[in-house]
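See structure below.
Note that one protein chain is taken out, while the other chains of the complex remain in position.
For chain A:
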């Protein structure tokens, strides 16, 4: 695996992370400030439709094979039409659940991505509402961090 360093956050108050075009040496009032071309914003990466975007937090392990773990934050876009195979947030009877949506062949199913869990068949008379489509997963890897 390889990784690329994009930039550095200079202050925890700052949402925007500057991308410098030149090397910066420490200890100086930064001469590079004039060279900030653009700032990187995680919203830009994760959020396509701000007005329709909500965040939810995961409980339980029903989706771990899809890379969704307990305590993860999911980015949910309500403006997208849910399609077969999408991971969606559904409000099902009395709770919100994250599952994979299966439309074909009928009947409609909500599939967990963990063999230890049962899939949910949507039968006549059940109320299923799609709350939104999951577009991103945000996970903190820092141990013992208060959330």
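Quick note on the criterion: a contact is a pair of C-beta atoms (placed from the backbone, for glycine too) under 8 Å apart; a residue touches a chain by one contact, two chains touch by 3 or more; residues count from 1.
Note that in this section contacts and distances are computed from a predicted model.
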Complex member absent from the view - protein name from UniProt, among "DNA polymerase V subunit UmuC", "Ferredoxin", "Sugar ABC transporter permease" or "Xanthine dehydrogenase family protein subunit M": "DNA polymerase V subunit UmuC"
Absent-chain interface as seen on chain A, which is shown: 13, 49-52, 54-60, 62, 73-74, 78-79, 89, 91-98, 127, 129, 131, 147
